[in-house]
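Right, I'll just put the structure down here and ask away after.
Heads up, one of the protein chains got dropped from this complex, but the rest are sitting where they should.
Note that the chains are named A and B in the order they appear, and that numbering of residues resets to 1 at the start of each chain.
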Amino acid sequence: MIERLGFWPRFARSPTALFGLVILAAIVVLAIVGPFLYAADPWAMATTPFQWPGDDPTHPLGSDNAGRDVLAGLIHGARVSLTIGIVAASAAVFIGVVVGAVAGYFRGVVDDLLMRFTEVFQTIPHFLLVIVLVALLQPSTPIICGAIAIVSWPPVARLVRGQFLTLRQRAFVESCVVIGMSAPRIIFTQILPNCIAPIIVTGSIMVASAILIEAGLSFLGLGDPNSMSWGAMIGFGRQSLRTAWYLAAIPGLAIQLTVLAISFVSEGLNDALNPRLG
Amino acid sequence: MGRFLVRRLAQALLVLVLIACTNFLIVNAAPGDMVDVMAGESGAADAAYLAALREKYSLDKPLPVRLGRYLGALATLDLGHSFRHNESVVRLILSRFPATLLLMFSALGIALVGGVVLGVAAARRPGSLRDSVISVVALLGYSTPLFWFGLMLTVLMSVKLGLLPSSGMSTIGEDFGTLGNAVDVGKHLLMPAVTLALFYISTYTRLMRASMLEVSGMDFARTAKAKGLNERQVAYRHVLRNAILPLVSLFGVQLGAVLGGSVVVEVVFGWPGLGTLAFDALFQRDYNLLMGILFLSSVLVVVVNLGVDLLYSVLDPRIEVGR
Partner (left out) sequence: MNYRDRVKLLGGAGLGLGLRASGLASLAGWAGAAEAQADGGTLRWALTPEPPSLVTAFNSAQMVQQISAKMMDGLVAYDKKLDPLPSLATSWTVADDGRAVTFKLRDGVKWHDGTPFTSADVKYTFEEILRKHHPRGRATFANLESVETPDKLTAVFRLSKPSAYMMAALSASESPILPKHLYEKGDPTTSPQLAAPVGTGPFKFAEWQRGKFIRLVKNPDYWVKGEPHFDALIVRFIPDAGARAVALETGELDVSGGDPVPLADLKRLDALPSLDVTTEGYSMFGAMYYLEFNTRDPQFKDVRVRQAIAHAIDRDFVAKNTWFGYATPATGPISAKQPKFYTDSVPKYAFNTKRAEELLDQAGFPRKADGIRFKISHDPANGSEEYRRFGEYFRQAMKVIGIDVELRLSDAATYQRRIWTDNAYQTTSYGIFTMPDPTIGLQRVYWSKNIKKGVPYSNGSGYTSAEMDALLEAGQTERDPAKRRDIWHKMQVLAMTDLPIIPIINRSHTSVYNKRLAHFTDDVEGVFGTFAAVSRAPK
């Protein structure tokens, strides 16, 4: 006999998922509360450049190539990186759900056209397209989020379409059609709630990959020059790698930890929402 | 099968045309063009000079006309001329293609081997400490920003230890003979390939583990166990052979994405491949070259995907092709 556990107990069964959740929560708290607790302006050129962590107690993690406080940058970077990650991922999910739902529900020619459209964005090399979009338009936060979303939505669309194709044929949906419920209502109130689980899992993975893409963009110098992100910090430290490698190491570790935590949580969500046997 | 093939080909063609149009519109939507770049680099120029250049490169015609011309040329497999390099786009791409192919093949090869090894190890004792450690290590590989890892690796191996060359594909102006040259390229290849592999190893490990677990539960595996073969024999002789199929198809698919996947690694290591070519083409506003690279890589992905689908259907008769 298989026990039907509730969501949280299933999630909590995995130690890595719990660990990930704790870390992620800590980072989110840091992002929200941090700037109030440690009030240094990350952009202020407050001190001499290239101070190692621990040299100066007023700047616990040292200073970067322009004398900016690394710890302040780290805290503000949390906010920037997380925000971009979440916004970009949400946009990707939104686009993907709309396209996938329409394609999967209406099928036929609509499906064919939408799937070709999806393939276009799946086939063009992703990172290259992001770089092209950001470089040609302007490196600013909205454009970066948009560019990341544009390359990220196809897997969501495919997933949602697959779900819709299957669920569309189920009896409960057919009966709604028969009683004359409008298509949008069926989509949003009947089918979508039943495939929320894989969408959430995919969405969480997208947050992680969005953070990584943004870091890559900032590193290449294509990040928003008015927001201090972790990727940008690595970019600042790139030129002084030999003597001041802590400048690249510290934000790199931050990115790694955040993405790892998100990945653990995604796996936990996946296990909890799609229980497998064995 | 024949009808399936024709239909898929038609679809692929449509997608490619759409991609060509999309690339063209994106690339031309931005303010500024190649003549602006050239003028800026010269540090001077006058209006007549710039106008003459624009006319020479046909940059002064309206957008729809240029799009039409581009699509027409594409139909005859003419990808145009790179004015910046004074060379045909196709020849430029072909000259850099081997470098990128070498890098991707090596990286994917390392990732495949590593993924199989780790995935099998994890799958043989699911839920154990070994399994958890391997999963965490695999995820760590996925979470590490590649450029950061590449930089740290360079600091360690080139600067501190002096063991490996820091950039490029070979030592310039030296000829070590055929074997020596191969070793020289290998030394230059090691760090970029390992860095790139880091990202893919996570996927292969998890896929291998999941696939092994799935196949172990199947009838023929249980039969083998019942026949009295020990666990190790079952794992390697029977399960592995079948479980590795999804990885093979993934390998093929990722190889198809060869042209776009390695931009960051190529930039960090100065690897003279298509990634750096595209990156430079972007900032030089060498539209023909940039669109050429984007287009050819898309063609490659489409072709490889089609090939993998066909291969898979041949290998696994349970899959019915053409539904």
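In this text, contacts are C-beta pairs under 8 Å (C-beta built on N, C-alpha and C of every residue); 3 or more make two chains touch, one makes a residue touch a chain.
Because the structure is predicted, anything quoted here is derived from the model rather than measured.
**Student:** Among B:M34, B:L196, B:L213 or B:V301, which residue is in touch with the absent chain?
**Tutor:** Touches the omitted chain: B:M34.
**Student:** Touching the hidden chain in the complete assembly: which of B:C21, B:L67, B:V90 or B:V117 does that?
**Tutor:** Within the whole complex, the residue contacting the unshown chain is B:V117.
**Student:** Could you tell me which of A:R13, A:R170, A:R185 or A:R242 touches the chain that is not displayed?
**Tutor:** In the complete complex, the chain left out is touched by residue A:R242.
**Student:** Which residue numbers on chain B touch the omitted chain?
**Tutor:** 30-34, 36-51, 56, 84-87, 92, 95-96, 113, 117, 120-121, 151, 154, 158-159, 162-169, 171-174, 176, 183-184, 186-187, 190, 267-270, 272, 276-277, 280, 282-285
**Student:** List every residue of chain A that touches the chain not included in the displayed model.
**Tutor:** Those residues of chain A that touch the unshown chain are 43-45, 49-50, 65-67, 135-136, 138-139, 221, 225-226, 238-244.
The definition used in the following text is that only the chains that are shown with their structure count from here on.
**Student:** Report the inter-chain centroid distance for chain A and chain B in whole angstrom, where each centroid is the mean of the CA atoms.
**Tutor:** 22
**Student:** Report the residues of chain A in contact with chain B in the complex, numbered from low to high.
**Tutor:** It comes out as residues 15-16, 116-117, 119-120, 123-129, 131-133, 135-137, 208, 212, 215-216, 219-220, 231, 234, 238, 241-242, 245, 248-249, 252, 255-257, 259-260, 263-264, 278.
**Student:** Show me the residue ranges of chain B that touch chain A in the complex, using the header's touch definition.
**Tutor:** Answer in residue numbers: 11, 14-15, 18-19, 22-23, 26-27, 29-30, 132, 135-136, 139-140, 142-148, 151-152, 154-155, 159, 213, 217, 257, 259-261, 263-264, 267, 275, 278-279, 282-283, 290, 293-294, 297-298, 301-302.
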